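The complex appears here without one of its protein chains, the remainder shown in place.
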Amino acid sequence: MEAVLHNPETWRPARGKVGMASLIAMESFFFAGFIVAYLFYIGKSAVGPYPREVLELRPVLWNSAALIGSSFTIMAAVRGLARGHMGGMRFWLLATMLLGGWFLWGTWVEWRGLIWERGLTIRTNLFGTTFYSLVGFHAFHVTVGLLALLTFWVLAMLGRLKPARDTIRFELVSWYWHFVDVVWILVFTSVYIVGMRA
Amino acid sequence: MSTLHASPHAANPAKGVFERLHAWAITVDHKKLGVMYVLAGLVFFVVAGLEATAMRLQLIKPMNDLLTPQGFNQMFTMHGTTMVFLVGMPILLGVGNYLVPLMIGARDMAFPRLNAFGFWLFIFGALLLYFSWIGGDGLYGAGGAPDVGWFAYSPLTSKTFSRGNSTDYWILGIMVSGFGSMTTAINFMATILCMRCPGMTLMRMPLLVWMMLVVAVLVLTAIPVLTAAQVMLLLDRSLGAHFFDPQQQGSTVLWQHLFWFFGHPEVYILILPPFGFISEIVPVFSRKVIFGYALMVAATVGIGFISLGVWAHHMFVVGLPPWLNALFAASTFLISVPTGIKIFNWLGTMWGGRIRFASPMLFASGFLGMFVIGGLTGIMLAVVPFTHQLSDSYFVVGHFHYVLFGGTVFAIFAAITFWFPKVTGRMMSERLNAWSFWILLIGFNLVFLPMHFSGMLGMPRRIYTYQPGRGFELWNLISTIGVPVQIVGVALFVWSMLRGLLKGPVAGNDPWDAWTLEWATTSPPPEHNFDRIPVCTSARPLWDRKNPQDPDCNYE
Partner (left out) sequence: MACAAAHASEPVICAPDATLPVINPAIFDTASPPARQIESMAWLVMGICAGIFVVVEGLLVYSIVKFRRRASDRGEPVQLYGSNPIELAWTVVPLLIVFTLALVTIRVIRDIERTDPPEGAMPIVAIGHQWWWEYRYPDPDAAGGEVVTANELVVPVGRPIWLRLESADVIHSWWVPALAGKTDLVPNQTNHTWFVAEKPGLFLGQCAEYCGNQHAGMLLRVSAVPQEQFDAWRSAQAAPPVNEPAVARGRDIFLDLACSTCHSVQGVSDGAFAPDLTHLASRQTIASGMAPLTRENLRAWIADPQVLKPQCNMPSLKLSDEELDAVTDYLLTLK
């Protein structure tokens, strides 16, 4: 077995893992474009409102905690599925979705305030343009991830998941979810830490 | 010599036209998809060629009025966009799609349904782009096909200067097509890394497969950046964002950085698969193993890596700080080294060989001759001061046509003549192919060599007409005279393909006495490619079988 596993003549990585890794690499470069634009335009808005005036750190910290926490819950869900503990898997998966949903709700609340109370839209200034596009695309990716999680949750509730077959598939979705989390860390740093100095 | 025998390719005589078309429409077989990619690409090749013909007719004499200024601008925009995204990418990715699973001894790509999805995304994106000829006017009575150049610099692409919807068609058509390319790249990564047959280590893969692997990485890194830039432009145009809006302190140069960060790897995406074709063809027709396989791999990976760091050489005259220009000049010089290495390795393969000049080798030799010229003018352009004169002139147009036509297109024709027997089971006519080659070689040089001179005489690019008395007339005339010659060359080749398909002699498994795994199965291969997955013993599995007294694995 050892000889087969580590023999370069016969060992091959799993297709799904390479596929998901490639997708994640691709998405990283997509986000890199928007992060570069955000960082490049810090301090260059011709008119206000400016980040320091309108961004509130505390609610966003809660959001971020929820999202980062969801990375841990999804790891537990993957472990649950791998070991055949379907109840545990359903529980941790639900927790993940709720935490992800919390993040999206928090983002919506923040945007509602920014748009209707502070008058910051995508066309207001460079800050508005880069903020909404970057945070918006991230939220979009969270939404897509949530839909994938929901699909697995429904299948789990219907009893249609088979640990032997589906663990790797669910694990790949969890990779995507972790990626979305890492992107958020970069977005948060760019917008709420570096960008606030402008 | 093959120990693999495939079941006869069953053709059910009762199958009607619609059933056969339906089979193609719903296929997830990499071979059928590969063929469809190539055929679609060839159709767009002819379309883009017609757009270029219109341009050259307009430029045959100064102050001509065959096309309106906007008409001409639409022509060069669509010609460039079509050639890069709807000809180069699909044909090269399509040939890779067909060959990679066969060459690595696999039954299909890693994700066959994703493969089909990618193909139809490409088709839809292409149709969306071309719909602009009809629908680009939008509600504004202004537009038609996009006329902003294939590189779409801002702020020319903003709503102010590009009214109507033509630019939106450019964005959306390419974006959708780009998603198709990205799914293909994912497929290549997974297929090449995960589905090689037993015994095929990375260093035993055919060089074409290495090229497709590096191309897949480049697609994954470059195309998303273009997508990001295009989304930003779409937001600017439709939601009033300010990414590239100078009036709100946005930077128009940011577009250029983002575009060329994609654009330069893109041209390596367009040249690496051709390098792969040449790397398979030259050894077979020289009857010698490729010289320096390991160095070829290293050079390929090096090119891929460095190509991500040269993009601003397209921006030398924009006003970047001199130290930045110097940096990018250095990286551009650097990338010429691994490219040169490949040329030397191909020459080293031919050296001491017993070269058969069948049509694949004719086109491959044409590639070598023409690509060297394009590469050398590229080195000239890396010299920033020289570029201050030559940038945005016809010299650059000459340069990139030598690498993209003399390079990519000649290599594509080489690939078609080489693998046509495998795909169709029939041989093309060597005579027709040879005629096509020579006429195309002459026509190509007639069209593009003079451009270096008109460029040095001060003729800029993208002008719908030019002033008399500045010395441009003669070169433009010669260029335009070359166009019908090229057309004849291409027409002969198309005819050769049709004739081969309908009347060519049966090819058999291995008409060229080649050495990679695709020649070990029938022509055309059965849907499952191989009856039994082969075991790979070296970089030339069939050489080992045909020469058991002196197999390659002794020399690894």
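First chain written, first letter: the chains are A and B, and each begins at residue 1.
Here, a contact is a pair of C-beta atoms (placed from the backbone, for glycine too) under 8 Å apart; a residue touches a chain by one contact, two chains touch by 3 or more.
In this text the structure is predicted, and so the values were computed from the model without any measurement.
**Student:** From the touch rule at the top of the page, work out which displayed chains the omitted chain touches.
**Tutor:** B
**Student:** Check the options B:Gly135, B:Pro198, B:Gly340 or B:Pro526 and report the residue that touches the missing chain.
**Tutor:** If we include the chain that is not displayed, B:Gly340 is the one touching it.
**Student:** Check each of B:Leu39, B:Ile442, B:Ile463 or B:Ile533 against the chain that is not shown and name the one that touches it.
**Tutor:** Counting the whole complex, the residue in contact with the absent chain is B:Ile463.
**Student:** Would you mind spotting which of B:Val28, B:Val383, B:Leu432 or B:Leu501 touches the chain that isn't drawn?
**Tutor:** Going through B:Val28, B:Val383, B:Leu432 or B:Leu501 one by one, B:Val383 is the residue touching the chain not shown.
**Student:** If the missing chain were put back, which residues of chain B would it touch?
**Tutor:** Chain B touches the missing chain through residues 68-70, 73, 149, 153, 155-156, 161, 246-247, 249-253, 286-289, 291-295, 317-319, 321-322, 325-326, 329-330, 333-334, 336-337, 340-341, 343-345, 347-348, 350-357, 365, 368-369, 372-373, 376-377, 379-380, 382-393, 456-458, 460-467, 469-471, 547, 550, 552, 555.
FYI, only the chains that are shown with their structure count from here on.
**Student:** For chain B, which residues count as touching chain A in their complex?
**Tutor:** Touching chain A from chain B are residues 110-111, 182, 185-187, 189-191, 193-196, 198-202, 216, 220-225, 227-229, 231-232, 235, 239-243, 248-251, 254, 258.
**Student:** Touching residues of chain A toward chain B in the complex: what are they?
**Tutor:** 8-10, 12-16, 18-19, 21-23, 25-34, 36-37, 40-41, 44-47, 122-123, 125-126, 129-130, 133, 137
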